[in-house]
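Would you mind keeping the following structure in view while I ask a few things?
With one protein chain held back, the other chains of the complex are shown just where they sit.
On to chain A.
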Amino acid sequence: MTRGELSRSLQRAIGTLGRPSCRRPIPHPASRSKPSPSRCLSTTAARPEELQVNEVQEKFTAAAPIDFGRIPGNRRNVLAALRVVPASPSYFSAKPTFNDDYISLCALLRKVATLPTVSPAEAPKVAWKTIEQYRIMTNEPVKNQRYHKMLHILRRLNCVHPSLMPQEVLDAMQRYKKETQPGDIKPAPGVVDEMGRAKGVGRRKTSSAVAWIVEGEGEVLVNGKSLTEFFGRVHDRESAVWALKATQRLDKYNVWGRVSGGGVTGQAEALTLAVAKALMVHEPALKPALRRAGCITRDPRKVERKKAGHVKARKMPTWVKR
């Protein structure tokens, strides 16, 4: 061996010793199996890139095509296409929201006009918004007459037969209904407790009465005393148990009543109402009969107050000519 050759081989050996063991990536098996067509077919000298066939080729996707329509950041282009227009087709009426509502309701009515209807008395009871509430909602000076025209259409829409009422009509009507409807809050119905008692409360003038009714023989106790003891007047005794008398159930129920306030007759009338309410808990079907007997309505009359310039509520001092 010549010196040059030895030194070259030595250099190579020393070089490999010194180099850290580099982990070469495992070449892709496909790249090995793929024949490089350029090497097979080309007669020219191999290019340097083709020698590194076993290198990994990462997958990539090209950039998106150029959008020549929008030039980003070009303010003049965007502003050049803008114009100011009214938001509603009813802009020039000065009441756009109201007119749009009216038009949409008319269109809806035309759509459902052929559906079967019920009479207005049988249609579900609805509390529609008052004109003041509607004006507040839309912030527009809507005229009375026109609002009532719209209410007329709403009432007609409400008369569509409930079994065939479309959901879109219900959704459209909801906007014009008051927040609380008449049937929303239903008072809890009275119950007969485990001892068979039902309670009723009644008031008249400044008297209030509470009555408990149980099935019994017809005994009556008012404030611990019997009916004849408590009420000296026969009329008052009768009116206290009028609800039972009118329905011929005097001998079927016992009454235990507690009254306070006011005078004798006021207390008797208060008991009427209390006994009637308690009886309705036992037998709800008696309501029409009791109404005919006049036991259901709470008598709203009370002592009228005295006014300035009058001697009493109505009485005026003697008129003097001069």
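As a convention for this text, contacts are C-beta pairs under 8 Å (C-beta built on N, C-alpha and C of every residue); 3 or more make two chains touch, one makes a residue touch a chain; residues count from 1.
In this text, contacts and distances are computed from a predicted model.
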| item | value |
| --- | --- |
| "NADH-ubiquinone oxidoreductase chain 2", "Signal peptidase complex subunit 1", "Zinc ribbon domain containing 2" or "Ribosomal protein S2" - which is the UniProt name of the missing chain | "Ribosomal protein S2" |
| Residue in contact with the excluded chain [from A:Ser7, A:Ser93 or A:Gln133] | A:Ser93 |
| Touch with the omitted chain, as defined above, among A:Arg146, A:Lys199 or A:Lys245 | A:Arg146 |
| Touch with the omitted chain, as defined above, among A:Ala81, A:Ala188 or A:Ala308 | A:Ala81 |
| Given A:His161, A:His235 or A:Lys306, the one touching the chain that is not displayed | A:His161 |
| Residue ranges of chain A at the interface with the undisplayed chain | 69, 75, 78-96, 99, 103, 106, 115-116, 139-140, 146, 161, 163-164 |
